[in-house]
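What follows is one structure encoded as structure tokens, with my remarks underneath.
Only one protein chain is missing; all other protein chains are in place.
Going in written order, the chains are labelled A, B and C, and every chain counts its residues from 1.
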Amino acid sequence: MVSPVLLIAVPLGLAFAASLVGLASKRLTKFVPVVAMLFNLVVSVSLLPVAFRAPIIVRTAGWAPPFSIHLVAGPLGLLLSCLIAFIGLLVAVYGMGYIREGAQAKYHVLYILILVGATGMVLTGDIFNLFVFFEILCISSYALVAYRGDSAGAEAGIKYLLQGAIGSSLVLIGIGLVYGMFGTLSMADIAANVRSVSTFRLFVSLAFLITGFGVEAAVFPLNAWLPDAHSSAPSSISAILSGIAIKAGVYAIARMVYTIYGAQSTLPCVAVIGVATLLVGEMCAFNQSDIKRLLAYSSIGQMGLIVFGLGMASVIGVSAALFVIFSHALAKALLFLASGYMIYRSGSREISSLDGMGTRMPLTSLCFAIGAFSLIGLPPFVGFASKFMIVRAALATADPFFVVLLAIALVGTVIEGAYFLRIVQGLYFKPTPEEAPEEGTRKEAPLSALVPVGVLAALIVAVGIYPGLVGRALGPAANDLLDRDGYVERVMGD
Amino acid sequence: MRRLISLLLLLIVALGLALCLSGAPFGARGADEGAGLAPDKVNFGRRYNERGLEENGAANIVTSVVVNYRGFDTLGEVTVLFIAAVGLAAVLYTRTGKAASAGAEPSSLVLFTGCRFLFPLILLLGAYIFIHGHLTPGGGFQGGAVVASGFLLIYLGCPDRKLSKAAVGAVESLSGLAFVAVALVGLTVGGSFLLNFLPKGTVYGLLSAGIIPLIYVLIGFKVGSELGGIIDNLSGGSE
Amino acid sequence: MSFLSSYIHYVGCFSLILIGLYVVLVKPNLIKVIIGINLIDTGVNLFLIAVGYIRAGTAPIFSEAALQADKMVDPVPQALVLTAIVIGVSVLALALALAIRVYGHYGTLDLRRIKGLRW
Partner (left out) sequence: MIVFQTFLVLVMIVAALAAARFGDLLNAVIACALVSLMASIIFFFLQAPDVAMAEASIGAGLSTAIFIFAINKTVRYEGNEKAD
């Protein structure tokens, strides 16, 4: 059995090597992310059955937990790392052809590192180590948002950086308080001792940690950076930011709330925040005329749905939230990747300029439509299965509070349906604008873009028809998050 | 209005912190007072202080913690610095890469000579700091920063001398790769990433503490070249 | 006096954090905001070190035989702060690079006037 630590060490080594390769031959660097993510995908998938039997506890430096950093490759961690590696692989293939300007070798190095950060976050079992990987993720995304060096990118990058830097400082204060209270940094060890400290002190430290990670997760009052950053970045990076980076923030919050603090009493509040995030995101998205900005706001809305699902604190609710994470990562990556070449083709990010794209780029448009339908939640796409699971979970709680929130959340979904259907209608049923360059000619995106987009679309349909493909794995993963005593026992007992 | 809201926010944060800390007087976990911030629980610090010397053989416990017990963090940390160096170059990338040194005026003879004289001494000091990281205060980060300040001095005193970007990139990549490789050797030899697999030697000797000095020297090279690269990128190419 | 010895470092570090937050929230100039972030970083580092201090402790370095392990201050926060300092300088360098880029495009560092992106 290979050690899960390789999921972090090998891509990291390849990232260091990539800049060395870049010195020798500029053309070779773009294959390095593909290799790294392929490796990660293979290793994660091969470890998955083992982790479902029992989480793999990896020691570093040879000391038993909690006395050094340990990785906990449980069902949830490995499932998310599979998702990261899979999306990362497809976007890396896309990036090979899409990135043609700027310092390309540096793009590919940063691209590997953003994924290393996300992988490290979901696998680590140590709270400060989580912070370090969080910083790796954040800092590489600041740089990548501004990668093109245009005015929008630089502005979005600096705004993202300022808010992110404050967020990380808050996280660090929270970690300081935690270390002061418990004298330990291992998540399992903190979870075992959490009852020995007064509630108020716990609340203050938890508030710092949640606020800090909430900036990256873009929950409602802290999401000012997201639309700018996601719309100004290159499309491949938008796909990673929307598909993976904000999910990593949510994962960190969920770990804090469920596994470490066991703070079930805060959860109705979390659910309300989730629904508020959803409504704000969908309403802002409705007013957009810029396609990438619309997609970015729609990501905020979907984050709200995920947070709502997590707020239900039942196994089925958390499973539903994980399913939404999965379906949204696929669909949003697909939409950003497809829109990348459509924007490139039409030369503008206005939604109206995409009219008639269905005849000019039929395959790309078809995939875009599949992604949009999945996000709305139409059957037989994966989005339907995930949203249905949320509905089932909310009804299963039999709590009027959650049912009312669910009703509000469904209003948000209707708004989402309205604007996505508008775009799809424009793609297929409106004539190409007069002034469009090379009007009417059929020219598809290059193969390096069509393959990832096609694979994503196929997967959306396949999982939509057989939700069991993913559904069976979700229960154990949700349990991994909710079962505090089991987590502590497995980590500390090793 | 904005100012008022900000002040209100600050007040709330301050109040929460003050209340949280009011029960935690500074440095209470001393020998003179029994209870304190973290009473009788598993305490990392105490264990490292008590067992660190025999387990890792490094006289400086902080080094032992940084490189061995929490070495994984340190790997992440040099990665963060690496990202900053690469990201800075990507953000400030210009297609033409125009030569900036054309407008630079030569510095005075005294400054030039002084810099040339001081530069090797600064490098020597930096190397001393990171080689003795496991024995005395200091280590890879501090030594690397000193080395980078040497490059800063050269930049200020002798503007016509430029760091070779390729050499800087090669040093940072190679030292990073070597760090990962040493950690992976631990994985193959003893089944644990970053395992201290070399003999510990005698305490207080220069060749003690197994892989700790080796890794700290690599970190020193990496940090020095990265900070040097950052300075070079930020200072060069001015308009 | 006992208040002073108990709390002065916490007073110092939280003053730094609050001054930094104030600068970030109120000042419009980009470089000034980055200075504020730098102040917050320093304050947080000071806080972490203060958490690990033991009264009348010694540095966690065995340099002579007389030193006792149970008198040493906690080495873990020191290791964390070393990490935090390096992360801080990385963010700082990237922030200033982005500020230079923004200045190149907009000709100003005033955040109230950098509004290319509005919905």
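Brief remarks follow.
The working rule: contacts are C-beta pairs under 8 Å (C-beta built on N, C-alpha and C of every residue); 3 or more make two chains touch, one makes a residue touch a chain.
From a predicted model like this one, the values you see are computed outputs, not experimental measurements.
Touched by the hidden chain within the whole complex are the displayed chains B, C. Contact with the chain not shown here comes from a single listed residue; of B:142, B:192, B:208 or B:225, that residue is B:142.
Touching residues on chain C toward the chain that is not drawn are 1, 4-5, 8-9, 11-12, 15-16, 19-20, 22-23, 27, 29, 31-32, 34-36, 38-39, 42, 45-46, 49-50, 52-53, 57-61, 72-73, 78, 81-82, 85-86, 88-89, 92-93, 96-97, 99-100, 103, 107-110. Considering the complete assembly, chain B touches the hidden chain via residues 60, 62-63, 129, 137-139, 141-142, 145-146, 148-149, 152, 227, 230-231, 234-235, 238-239.
By our rule, only the chains that are shown with their structure count from here on.
Averaged C-alpha coordinates give centres for chain A and chain C that are 29 Å from one another.
Between the Cα centres of chain B and chain C there is a gap of 16 Å.
Centre-to-centre separation of chain A and chain B, using mean CA positions: 30 Å. Looking at chain B, residues 17, 37, 43-46, 48, 69-70, 73, 76-77, 80, 83-84, 87-88, 91 sit in touch with two or more other chains.
Touching of two or more other chains is recorded for residues 21, 51-52, 76-77, 80, 83, 87, 90-91, 94, 98, 101, 104 of chain C. The residues of chain B lying in touch with chain A in their complex are 16-17, 19-20, 23-24, 37-38, 41-48, 55, 68-73, 75-77, 79-80, 82-84, 86-91, 93-94, 166, 169-170, 172-174, 176-177, 180-181, 183-184, 186-187, 190-196. Contact residues of chain A toward chain C in the complex are 128, 132, 135, 139, 142-143, 146, 149-152, 154-158, 161-162, 165-166, 168-169, 172-173, 175-176, 179-180, 185, 227-228, 231-232, 284, 287-288, 293.
For chain B in complex with chain C, the residues that touch the partner chain are 2-3, 6-7, 9-10, 13-14, 17-18, 21, 25-33, 37, 43-46, 48-50, 52-53, 59-62, 64-66, 69-70, 73-74, 76-78, 80-81, 83-84, 87-88, 91-92, 136-137, 141, 203-204, 223, 227, 230, 233-234, 239.
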